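Take a look at the following structure, please.
All protein chains of the complex are present and in place, except for one that has been dropped.
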Amino acid sequence: MAKSTYYIPVGPIHPALKEPIRVEAEVEGEKIVKVDVKRGFAHRGIEYMGMKRNAIQTLYLSERICGICSISHPYAFVITAEKALGIEAPPRAQYIRTIIAELERIHSHILWLGVIAHEMGFDTLLFWTWKGREKVLDLLEFITGNRINYSMYMIGGARRDLKEKHIRAIKDAIDYYWKFTEHMKEIFLSDPVYKARTRNVAKVSKDIALKLNLVGPIARAAGIRMDVRQDMPYDAYADIDVRAVVPQDIVGEVYGDAYDVTMVRIYEIEQSLDIIEYCVDNLPEGKILAIPNYVALLAKIRRTKGEAIGAHEAPRGEVIHYLKFDGRDGPSVWKVIAPSYNNINSWGPLLIGAEVADIPIVVAYIDPCMCCNDRVAVVKTKDGNELGYTEIRKKCLEKTEKIRRELK
Amino acid sequence: MTPETIFYSVAFPLLGVFLGLVYKGIDRRISARLTSRIGPPIRQPFWDVGKLLLKETIVPKNAIAWLFNAMPILAFASSLTLLLYIPFGVLKAPLEGYGDLVVILYLLTLQSLAMAIGGFASGSPFSSVGAQREMVLMMSYEMPLATVIVGFALIYRSFSLTTIASTPVWSIVSPLAAFGVLLLFVALLTVTPAELAKLPFDIAEAETEIAEGMLAEYSGRNLALFYLSDAVRGFAMAAIEVVLFFPFTLSSILGLSLTGFALYAVEALWFLLKVLIIYLLAVTLVRTSFGRFKIDQASRIFWVHVNLVALLGLALIWVGV
Partner (left out) sequence: MPTKVMFLILKQLLEKPFTNPFPVKHAPKNVTELIEKVQKGEVQINPPVPVPEGFRGKLHYDPERCIGCRLCIMVCPADAMEWVPELKKIRHYVSRCMFCALCVDVCPGKKFPGEEKAVKALSMSEEFLLADYDKYSDNLIEEPPEAKEKGI
């Protein structure tokens, strides 16, 4: 029998991918029969770097984990560090942090809408959505000093205060985005080509979503009411009753496909606008840093011992940071779990039985961030052999045992 | 063969290539403005071709080299031949009397076929998927295209393009058949982006899915030839639509009585304007306002919807004539 299948390599460099990852698909005609996802192309050893620096340096290093979630990682980091160190940020700083995080959610969701449109060849929508995104980037530049990598957070507060002119600019932008989101709803959700390309593509059922541990908008689109802001509220979210946006609340039925993800993301932009409006109207007065002097802060970190796990709902899903301080001025253990790590697991099951044309949609619908999730490097022994799975697992168990012994 | 024919057979392809590239430039510019961008200068396609011609032509190791290299030439040659069948305003087509609409249909198919074979010969999985898609797409849109041509054959009892161009189709049919012709026009407009491999039917070259598909392995001179044949095909396709549906001359509309050179010049410019309008409507506007369909969706659109429209048009013509 002649060979009827052949093999299509997608990545590490491919027009559908914005960052390196490899999807190996075996194709029969247009149908994918076998798929393998290989990751680990963007590993930078950033956690190790963080464990060699002091906490303030590591906070800014965490901002460089991801370019788009450039506030999500610091947010998770400061929440974790504050928990571990027993510092509480002043209320005003908490509100400012929430405003910045929600502004980032708006720009990240609009970015995703443009990217998914580009993946289906709809460049007009890419240009149009990104044109609308400029406003929030300009606003963030006005508030924080840069369009991306805001350098706004500090353990125990925020570094820049919101002045009257900033608040006026935020209110302007909110008005603009109420209109723009309404417009986006009309265009995206009614477009026939968009609907044809996303309906029933990348369809995740509630079962699979729970089994694969999917997070963020993907899980919510599958009908699971999960949101860190709702389940474990922190900062200003504790004062606001944030409810997870799920498709059954919007249209009454759940498909869990890329179309539902689009819907969830667009409605989350509106939710963010609501949150920002609340925060701006109820912004408490007061100072913005618990310990304004960085030297004193570092001294406190050196004095304190403790560990904590903290989470933040990033635009892509939950970001979890683990930190352990024991006598150094920086973390002695720093562990980052990014949402894409869980969500990439859905590619395999979703791609089997799909068409080649669906690869870009399935790849992009989770808004993957490779540099967020690549946390393992291939370990080689001195004579150049790669360590196999069993050996690495053995070493992991050994290390876990070691940590467990230390804790006792 | 007279010296005049030889002059035409050299001048027409040159003019066709020039116009094809100019129209491509205008298309890119307008498309950019439609999406709030500035866009490249109109002479950009010329620079692109010039640059491609200077670049090294790479033949992949596992490609069938002779087939791989021959297909761009075949595609370019067939697109140039296509030009020779198009009456240019009031000028007669240089190859008048040597072929007709059916030949045009086959020349259009030949180019797509050449690209598909080139894709299969390049030995890359992306190209293979692209070529497969192109074959499927071709099978889907050939039927409406053939229906349109049969419709015209029914009206004129002839396949000759010059005959069709000399008498506007609307003037010789009954109102019922005129509606049928309108339906055929709609069908042909829908086929145009597929024929030219433009969005929403650029499935065979889908950039984000299969990395330009059939063209993935082409570079340098070979790619330049495909680029040129694509440009010429775009112009020719719009020109055919103008000849079939809007052959009105400016002098007949305004009642001018021009003679000699003035007549030719005015009519040629009028013809180019008509082609430009059709090009912008059928290619630029459509490719900017749609995303890419999947291959099965595109097939369904052509087999069910467009075919239905075309066959209905044909039936109306059959009844009306």
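The chains carry the letters A and B, assigned in the order they are written, with residues numbered from 1 in each.
We take it that contacts are C-beta pairs under 8 Å (C-beta built on N, C-alpha and C of every residue); 3 or more make two chains touch, one makes a residue touch a chain.
Since this is a predicted model, take the numbers as computed values, not measurements.
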Which displayed chains the unshown chain touches: A, B
Touch with the omitted chain, as defined above, among A:Arg159, A:Arg302 or A:Arg328: A:Arg159
Touch with the omitted chain, as defined above, among A:Gly67, A:Gly145, A:Gly286 or A:Gly388: A:Gly145
Chain not shown: contacting residue from A:Val35, A:Ile56 or A:Val242: A:Ile56
Chain B residues that touch the omitted chain in the full complex: 30, 32-39, 285, 288-290
Interface with the undisplayed chain - residues on chain A: 53-54, 56-61, 63-64, 124-125, 128, 131, 134, 138, 141-142, 145-146, 149, 151, 159-160, 186-187, 190-193, 294-295, 298
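One rule holds for everything that comes next: only the chains that are shown with their structure count from here on.
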Between chain A and chain B, centroid-to-centroid distance (C-alpha), Å: 46
Chain A-facing residues of chain B, complex: 34-37, 125-126, 128-129, 132-133, 199-200, 202-203, 206-211, 288-297
Footprint of chain B on chain A - complex, ascending: 6-9, 14-16, 27, 29-30, 117-125, 127-128, 131, 191, 193-194, 196-197, 355-360
